[in-house]
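Below is one structure, written out as structure tokens; the observations come after it.
Here the complex is missing one protein chain, while the rest keep their positions.
What follows is subunit A.
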Amino acid sequence: MLPPHRPAPAVRIGALPRRGLFALGGAALAVALAPVTTRTAMAAAAPRSDPFTLGVASGDPLPDGVVLWTRLAPRPLEPLGGLPFAGYPVQWQIAADPAFRRVVRAGTATARAEYGHSVHVDVRGLRPGHDYYYRFRTGGHLSPTGRTRTAPAVSASPRALRFAVASCQAYTDGYFSAYRHLAAEDLDVVFFLGDYIYENAVTSVGGNRFDPALRLPDAFELPVDTLDLYRMRYALYRSDPDLQAAHAAFPWVLTWDDHEVQDNYAAGVPRFDIPARDFLVQRANAYRAYWENQPLRRPQQPSGAGMRLHRRLRFGDLAEAHVLDTRQYRSDQACGDGLRAGCADRDDPRRSVLGDAQRGWLLDGMNRSGTRWTILAQQMMMAECRYGGDPALLDMDKWDGYAADRRKVLATAARVPGTVVLTGDVHINYAADLRPDFGRPSAPAVAVELVGTSVSSGGNGTDSTPRLDQQRRDSPHLLFANAQRGYVRCTLTRSTLRADYRTLPFVNRPGAPITTRASFVSDRDRPGLSPA
């Protein structure tokens, strides 16, 4: 039962709340990422209305810990969520049971205005491979309960890892029904591969959602380039109940693509005609809002226009996930971006999609990991993807535009059994075998790629299109193509990968059912996808 609303008296940091509901269980060993400092003016009273309108989330599971996240926003569509420039103490608990009878860690963090009233708690001291339940409280308000799961011990030999792959959730393109179904799956973790928000304008009815009850203020029609507007955009997205359900169900591991900043940007090069220095300021604002609004640790916190998002997460000896950032360090798109045929620059070894440092980090990590499987959680389609013509048109924004980097990654994958590339970006489901030379379909595959469709971007979609049919004919390594919305559900066992492509018939209204459109398996030691 929820506690009654109770305006908090003067702030007492770390004070035990009333009714014993949040009694501290065990030592509060968690590291609050936003500790109280003398600079933070504390609010005299708790928010009057429910500040947990944006839900809760957890992410980046480790064997002994996980990041817990929430953000206070009693009026989520207003600047700063309707709160003043003041901090609020937020108590948190994590328990072994959903009734919170066995609280294992608890503490108090501060939701600071400087961080958009977000809260990041890096909980440690948990048991590996276990389910936990967590919640927050400020004043008399209690958050929804989230469920999370720690990673297996580094030395463990898990029988399986279950995960989903999601990406591209344009609010204006439809409802997030996919997440309602995803939340009901049995998963260890969700990989989100970019385009969490879109920077485009949103009309008062939420674009193609046509929801007259939404009544979005016209601030959502402004070009998003300052921190306050990026924060409001995350608030809009995170107010979606289906997205909240998916965050509350599993820990997420996220990376970004372009729309978290601006469509098709490349490092410091904007797509549109604005000065490079102005764009870097926009990027800094976007990165800051991204960190504030995701369950990420302090090493990921941006410093100005730079943010270290690439990182590794290990799941015992079964799998290691290398989470990549193919936006921040890339060379500008070759031959002016877009679809190009015969573009020689795409092969220039001086051009990189990862940047030298991240590429070295990745290749070194792939060589060293020693796990049964190696997961590359990243944004862009790695398999060659032809768009007709002879020579074929290729998309300069994808790995096709950075062929030298692709060769290096695939050469390493050829020596590392069990490499699986997870991809978002294109709003299409593809199942692809990866070969060092896509022109030689008879050569054995060295890895497999699961390209997951969008959650909503692109609207309802269709099972196939003439272009997809043509691509299948032109590219023997593309074993499946589908342009509906949904996500990919995956299971890794000791020797087999299974991928179920889960699709929805529509997203232009709520309540779509979900079906498994296709399933594929691949053997760890002989990579290559085949229908399950």
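As a convention for this text, a contact is a pair of C-beta atoms (placed from the backbone, for glycine too) under 8 Å apart; a residue touches a chain by one contact, two chains touch by 3 or more; residues count from 1.
Going forward, contacts and distances are computed from a predicted model.
Colleague: Using the UniProt record as the reference, specify the protein name of the hidden chain from among "Succinate dehydrogenase / fumarate reductase cytochrome b subunit", "Sodium:proton antiporter", "F5/8 type C domain-containing protein" or "Spore germination protein (Amino acid permease)".
Modeller: Going by UniProt, the chain not displayed is called "F5/8 type C domain-containing protein".
Colleague: One chain isn't shown here. Among A:Pro84, A:Gly360 or A:Pro441, which residue touches it?
Modeller: A:Pro84
Colleague: Quick one: which of A:Asp97, A:Glu221 or A:Asp463 touches the chain that's been left out?
Modeller: A:Glu221
Colleague: I'm checking contacts with the chain that's been left out. Which of A:Ala156, A:Ala267 or A:Val281 qualifies?
Modeller: A:Val281
Colleague: Quick one: say which of A:Glu114, A:Asp263 or A:Asp332 touches the chain that got left out.
Modeller: For the chain that is not drawn, the touching residue is A:Glu114.
Colleague: Take the complete complex as the reference. Which residues in subunit A touch the chain that isn't displayed?
Modeller: So the residues of subunit A touching the unseen chain are 34, 37, 39, 41, 79-80, 84-86, 112-114, 200-201, 203-205, 207-208, 210, 217-219, 221-222, 226-229, 231, 277-278, 280-281, 284-285, 288, 301, 303-305.
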